[in-house]
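Missing here: one protein chain of the complex. Every other protein chain is in place.
Labels A, B and C are assigned to the chains in the order they are written; within every chain, residues are numbered from 1.
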Amino acid sequence: MNDESDSAEVVDLRSDNEAPAAPEIMAAIERANRGPAAAYGQDAISARTRDLFCDLFETDVAVFPVLTGTAANALCIAQIAPPFGSVFCHPHAHLNTDECGAPEFFSAGAKLMGVAGEHARIDPGALREAIEGTDDLDVHQCKSAGLSLSQSTELGTVYPVAQLAQLSALAHDAGLRVHMDGARLANAIASAGCSPAEMTWRAGIDMLSFGATKNGALAAEAILVFDRDLADGLERRRKRAGHLLSKMRYVAAQLEAYVADGLWLRLAQRANRAAGALAAGLARVPGVEIPHPVEANEIFARMPRALAEGLAKEGVAFLRWPGAPDLYRLVAAWCTSDAAVARVLACAERVARAHARM
Amino acid sequence: MNDESDSAEVVDLRSDNEAPAAPEIMAAIERANRGPAAAYGQDAISARTRDLFCDLFETDVAVFPVLTGTAANALCIAQIAPPFGSVFCHPHAHLNTDECGAPEFFSAGAKLMGVAGEHARIDPGALREAIEGTDDLDVHQCKSAGLSLSQSTELGTVYPVAQLAQLSALAHDAGLRVHMDGARLANAIASAGCSPAEMTWRAGIDMLSFGATKNGALAAEAILVFDRDLADGLERRRKRAGHLLSKMRYVAAQLEAYVADGLWLRLAQRANRAAGALAAGLARVPGVEIPHPVEANEIFARMPRALAEGLAKEGVAFLRWPGAPDLYRLVAAWCTSDAAVARVLACAERVARAHARM
Amino acid sequence: MNDESDSAEVVDLRSDNEAPAAPEIMAAIERANRGPAAAYGQDAISARTRDLFCDLFETDVAVFPVLTGTAANALCIAQIAPPFGSVFCHPHAHLNTDECGAPEFFSAGAKLMGVAGEHARIDPGALREAIEGTDDLDVHQCKSAGLSLSQSTELGTVYPVAQLAQLSALAHDAGLRVHMDGARLANAIASAGCSPAEMTWRAGIDMLSFGATKNGALAAEAILVFDRDLADGLERRRKRAGHLLSKMRYVAAQLEAYVADGLWLRLAQRANRAAGALAAGLARVPGVEIPHPVEANEIFARMPRALAEGLAKEGVAFLRWPGAPDLYRLVAAWCTSDAAVARVLACAERVARAHARM
Partner (left out) sequence: MNDESDSAEVVDLRSDNEAPAAPEIMAAIERANRGPAAAYGQDAISARTRDLFCDLFETDVAVFPVLTGTAANALCIAQIAPPFGSVFCHPHAHLNTDECGAPEFFSAGAKLMGVAGEHARIDPGALREAIEGTDDLDVHQCKSAGLSLSQSTELGTVYPVAQLAQLSALAHDAGLRVHMDGARLANAIASAGCSPAEMTWRAGIDMLSFGATKNGALAAEAILVFDRDLADGLERRRKRAGHLLSKMRYVAAQLEAYVADGLWLRLAQRANRAAGALAAGLARVPGVEIPHPVEANEIFARMPRALAEGLAKEGVAFLRWPGAPDLYRLVAAWCTSDAAVARVLACAERVARAHARM
């Protein structure tokens, strides 16, 4: 029994960020704690972690650990866009809708410009049109400076590598830099089965928010800079944002354990598999519709309110999605067990049946 | 043997932020990891921690955990000063000299105005003069908005409670709000032997950066707001600065363990005691001068370069203080052992003697 | 002949901001130049101008002259929205599309949130929905802080006073403050025939960007603050934005002459009348469509490219509107003569006829 978690009885599908940390990562923190170490990232673990990322991504990448995805994203936008610049992103992008203006704050006022696309993936045609609609000689509009892509997306879909490459090429041709919000990159890579390099810099990504927190870390993200020009000044930006930890080794230790021997992909595969099973099962429940392809670890489900309430009553925790009355989000995490999946599906069928009888 | 720390042979007096975390705090993190929990500080540990701080400070205080002292300080300054405001602080204040402009960033451009005083303590006469020199009707100068006091100070001294009260009263009379940078507040309270309430809100402090990282946590600070008006909007400021962690419970767990049963004061007492012993011993070494009273866990020592180099060669790590050629800082931490103190002093005497013979 | 203007032969309908200054306003500047005067708005003309605005708006209003509409708008947004706040506006609002991020800059990163509506007028239903979609307890989104309305709108339409009042009431009920971008307020008031008070504070406007530049001044706008709370700190914001002129009297002199004896409405009536005549005439030209009601001094016209090019060739200068291939904007100014109107219409008919023959 766990007196620290909210309830042992609940299947928590509200968010993968409600999951605990993986034991391998806890162990790494313990190991990092055996004596003094240089502060501010000058320690041995931080150095090893930098090397690890270079190996993992098969290129010389600059690595800046931070604590939150919001910080990673906002720092990247500030590096890409001058205060008088703008960055294209999907209107549903987390950095546009859920970070309380962090990109605007860090960049001193750059603008995010929405570019639409189905299932929260930016449509290349729409991006082409948006780029053509900008005029870099017109001083009355912000200067187009970047493109930000979420992988996986806010709606749990995954950009195919070819679409990433196409979008990046459009951006680069117009002089823009490309950022990827990879808060759930592990799930996207586990889903696509490609290499980290293929899904990022080989597809034109210049800067990456590499997430670990949602997939088994306590609090650890890393900004990876493939285009080294974009690293200029980033250390000081991180410092003055309060994201250079004195005891940075504890963040580095999490990242090291996370990527060292493929743990990150194993954890993501578990989450994806659970999500897939949940989605498949829910799709068979009468009245349930799955409007977006389930390609990572998030499931969006349209369901009657009675079913949603019935599930909640039985201890299945998940969120109503804002802006749509009957749309719900269920998120599988690295620790979502087969038993939990089975319990949710059994519960859904039972509630739906009961409801049908009424 | 510890393959993660920089060297088992070194006595690390470079900074208390190079020390590992206390075992009690590691254990609390382990306990916090036994299952899912609500994100963004809505969990049970965070709630308990808020209550604990109210008990500890004997008042209803608003609590905002963050990860770094820089974030805590800069968020406080931004709450106190409008973008067109100014905040008085000692020229040596950490937030003025070592945070890469974080207060200016978070506040959107407020100005820090230096007010002098011996041993890094602001002189009340100098503050009175500075306040009188401002004219709130003059639109050409920033509006005086706050006073920031560091406790203990950048030079390891501790403000007597009466001086804090005097400075706060001057500030309040002029309509200013008072912030305390308590990155090493535990050491100051352990030194003064007063209660947390006496050293803070009862002495006129409106907002406090309460530090734990330097004194045994991995990464945990808390903004405590005594004047509740100053909490307005702070949640969103923290969020958009990337300092609202999704798994906030791990920060709360550190803070809970830190303050729950007096651990914080026991740890600070150890550090202070080690610093006192080091200072007393060093003062007896020929050629060494201790220019600032050692009242917390930092020792500033003037010493011949040969002595400094000799100590370094024998594995005693510490920093040359910028701006003075022969001034060095040695910092004791919660884990600085009696043996380490003895070793440093023995080494200092040996080197000084050898040097005298030459 | 005028060797300073671009061409005496052109009928300039590109923008009312290409028009010269009215002679009455030039004369006022001359009068203001007869000797020394106190700097920074402490002069006699500035004092008189403040009184004049109080009379004109039938209320005690705070007056802050500035030089550009961009400065006026951005300062207002910064007063209304905290850095972590958001302001609703029409997606076509000038401050969203044509000020290069000035509101974001001045407010230190507040977000503008588009709310749609036909003819660039915000739809009350859409505003209600947008307000209901916000959740002031959710720290992940910016705090809804304001509503900005353009009068007349970017598409040359005018909000009826009742619609202004309805929108303001929705905003106030939700705790928002209401700003009006009145760069062309004179044209709107001349069009509606109501009093300045009726169209502003009596309809719930809290803060107004009152424009004069487009309607006969050289460079003069005024921020009028009806809700005096919103004036707190505005003087310093204006100063640090570089908009407190030392010789402010020359701006005040323009404003005084502009509003003193109804000049502003006479000038706007001329512009509106010319626009009305142009619109009526153009609507009769084959192939021309007027998609938005012409209610102030701007005409939007859909026309075949050949007609647009033909007009341009004959010296009628106007702009293609971005985002639509065959939409053009023609703006009448205070100095657009009946002869100029006649010439444009004759030219349009001639070109259309010639084109029809081909």
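Here is the rule we use: a contact is a pair of C-beta atoms (placed from the backbone, for glycine too) under 8 Å apart; a residue touches a chain by one contact, two chains touch by 3 or more.
For clarity, every value in this text was computed on a predicted model and none was experimentally measured.
Of the candidate positions C:R240, C:R266, C:R302 or C:H355, contact with the hidden chain is made by C:R240. Touching the chain that is not shown, out of A:E24, A:D123, A:E198 or A:E235: A:E235 (per the contact rule at the top). Residue B:C142 is the one among B:A38, B:C142, B:L245 or B:C347 that touches the chain missing from this view. Although one chain is not drawn, the whole complex shows that of C:A74, C:C89 or C:A174 it is C:A74 that touches it. Although one chain is not drawn, its touching partners on chain A can still be listed: residues 40, 82-84, 108-109, 139-140, 142-143, 233, 235-240, 244.
Contact residues of chain B toward the unshown chain are 83-84, 86, 97-101, 104-105, 107-111, 133, 135, 139-142, 322-323.
As for the chain not pictured, it touches chain C at residues 2, 4-6, 8, 10, 12, 14-15, 17-21, 26, 29-39, 43-45, 66-68, 70-72, 74, 99-102, 105, 213-214, 218-219, 236, 239-247, 249-251, 253, 333, 335.
We adopt the following convention: only the chains that are shown with their structure count from here on.
The chain pair sharing the most C-beta contacts is A-B. In terms of Cα centroid distance from the overall Cα mean, chain A ranks first.
Our note on geometry: chain A versus chain B, Cα centroid distance of 34 Å, whole angstroms.
Averaging Cα coordinates per chain places chain A and chain C 42 Å apart.
Multi-chain contact residues of chain A (touching two or more other chains): 99-101, 105.
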